[in-house]
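Shown here: the complex without one of its protein chains, the others still in place.
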Amino acid sequence: MTFILRRLAALIGVLIASSFLVFAAMYAAPGSPENFLVQGRTVSPDVLAAIRAQYSLDDPFLVRFWNWLINVLQGDFGRSLANQQDVGDLLAGRLPTTLMLVSLAAIIIVVLGVGLGILAGTKGGIVDKVVLLGSNLGFAIPTFFAALILMSIFSVGLGWFPVFGSGDGFFDRIWHLSLPALALALPSSAVVARITRTSIREERDSEHSVMARARGVAEGLVMRRHVIRNSMLPVSTIVGVHIAGLIAGSFVVEYAFTLDGIGTLLVNAVQRKDFAVVQAIAIVLVAAFGVINLLVDLLYASIDPRVKVQQTR
Amino acid sequence: MKQFAERMGTLGLIACGIILVVVLGALLAPIIAPYDPTIGSVTQRYQGMSAEHWFGTDQAGRDIFSRLVWGARSSLTGPLIVVVITAIFGTTIALTAVWFGGFVDSALSRVLDLLFAFPNLLLAMLAIAVFGPSLTTAALALAVAYIPYSARVVRSMAMRERNLPYIRSPELQGIPGAVITVRHLLPNVAPLIVTGATINFGFAMIELAALSFLGLGVQPPEADWGLMVSNGQQSLLNGYPAESVLAGLSIVITVAAVGYVGERLGGRAAAGRKA
Partner (left out) sequence: MLDITTLSLTIGPDRQILRDVSLSVAAGEAVGLVGESGSGKSMTLRSILQIEPTGSEVTGSITLDDVDVRALRGEELRRMRANDVSMIAQNPHAVLNPVLPVERYLIEGMHDAQGQPTRTARLRAGELLEQVGIDAVDRVLRSYPHQLSGGMLQRVVIAGAIAGKPRLMLADEPTTALDVTTQAEVMAILDECRHELGMAMLFVTHDLDLAAAVCDRIAVMKDGEIVEIGLPEQLRDNPQHPYTRTLMESRPAGITWTLEGDTTP
């Protein structure tokens, strides 16, 4: 319990520090925000002053950071510099697509990565060779390239899946997002499959597995209870790391499939230097990244009794 | 040499060959490439494979083979910058932390923790938002994102060596810490740094290509593999796959080759340590 609290406190500290970092970076960026707002038009000094006042651009840096932080904590992310929309609303509208995409990809990583890894680790022979080769190549395939190839084969060529868009309604969304999720999950699945396989190989010859066999426990049970179960300990951390990594990977895939998720929003905001949006997304993503990593550690502590003891001491 | 060949195995030697071809292509691009990669002609759009244009032309009528060869340059220099900077700073930070320990160590750890909080691509995109899109910005930002990983690995290994007699006794003799660190500690963590660099190279290549694909890295009309995949996207969906597919495959093959060689080298580093 104290372990959880300590980790939460650390996460909050990191979040505050990283918001400061992001805010400071945007503040120090070359080119002033009001120039961006007037977009090259010549305006009178009065208008400029009004704009500066509207966005509190004349306040000292720390005051602006403080106000921004307080607002963010109250759920107010400010307004987009590009189109005046409320950033919070903008984010909320984009969230479902990204969430769905990342969740589907996470499921694919677990099913495909862990599944193939177990298959290769337990079966050996030709299955093993194929999985090993596939994972060697798989991790080298950039998500955007996988996206393009999948799209051209299954959407354009065979017409099984829609080419663009995120769909509406639950099942329509899944249908629209399954190819993007597959592209997103492919490299991670390759890595996870490899690590699972190695882990299974190691556990298969571990003393407790061998002794379980020596005690007359049936091979299938030894596999399930000793080999697969224990090899999942290191695998679960790797899976967690990769699922957290999907957050950043999703930008690219969303952009490739022109999905209306957070990633596309971020890419567009970066291209247009819409700092209000960039800041907000950065903070939300850092928070999500931190929370997933924390959850993974907690999960690990709950499945491995040895970890719990070390941490609570 | 023979030892190296044995360590690599057949696949490893093939991988080395691939890397050699790509590097030579990048170095000799002006000689090899038959056309200027940035200039096309409207009358030459979407040509198929021919003796004139080995891999055809893109939608702007530029020679795809020439663009692939020139693209090897930016596609290799980007990751190279990332890897070198990561190795230098990661190692320096790690060894500084290990040598001084205590407050210095924990302060540096806090800074690294902060960097750890950002997914790599996000950090790169923030830097690009501030400084504008370019290969240099993207590569520097990715290097900053990779430093904590490299520093953490080197730190934990150097930490184990720190209290061994071969480090302790010169320290007690009053030899300066910097000298001991460079002369004794560094050679011991060197294999680890090399393996780490090969692993980072593959990741950097993919992530830089992704940034170029998003329009945030290498800028048109320069030739770059990631940019070519994105540039050829529309053509691909219209039935002219050559540009995207060839550029994408170049990335896949190069990353896989570097990864495989790195894995083999890593095996040697690990074996060397045990002996």
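For clarity, chains are labelled A and B in written order, and residue numbers in each chain start from 1.
The definition used in the following text is that contacts are C-beta pairs under 8 Å (C-beta built on N, C-alpha and C of every residue); 3 or more make two chains touch, one makes a residue touch a chain.
None of the values given here were measured: they were computed from a predicted structure.
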Touched by the hidden chain, restricted to displayed chains: A
Identified contact with the non-displayed chain, of A:Ala82, A:Leu95, A:Leu233 or A:Ala287: A:Leu233
Contact partner of the left-out chain, one of A:Arg6, A:Lys129 or A:His208: A:His208
Contact set of chain A toward the excluded chain (per top definition): 205-208, 210-218, 221, 225-226, 229-230, 233, 303-306, 309
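In this section, only the chains that are shown with their structure count from here on.
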Distance from chain B to chain A - Cα centre to Cα centre, in angstrom: 22
Touching residues on chain A, where the partner in the complex is chain B: 10, 14-15, 17-18, 21-22, 25-26, 28-30, 136-137, 139-145, 148-149, 151-152, 156, 163, 187, 244-245, 247-249, 251-252, 255-256, 266-267, 269-271, 273, 275, 278, 282, 285-286, 289-290
Chain A-facing residues of chain B, complex: 113-114, 117-122, 125-131, 133, 202, 206, 209-210, 213-216, 226, 229-230, 233, 236-237, 241, 244-245, 248, 251-253, 255-256, 259-260
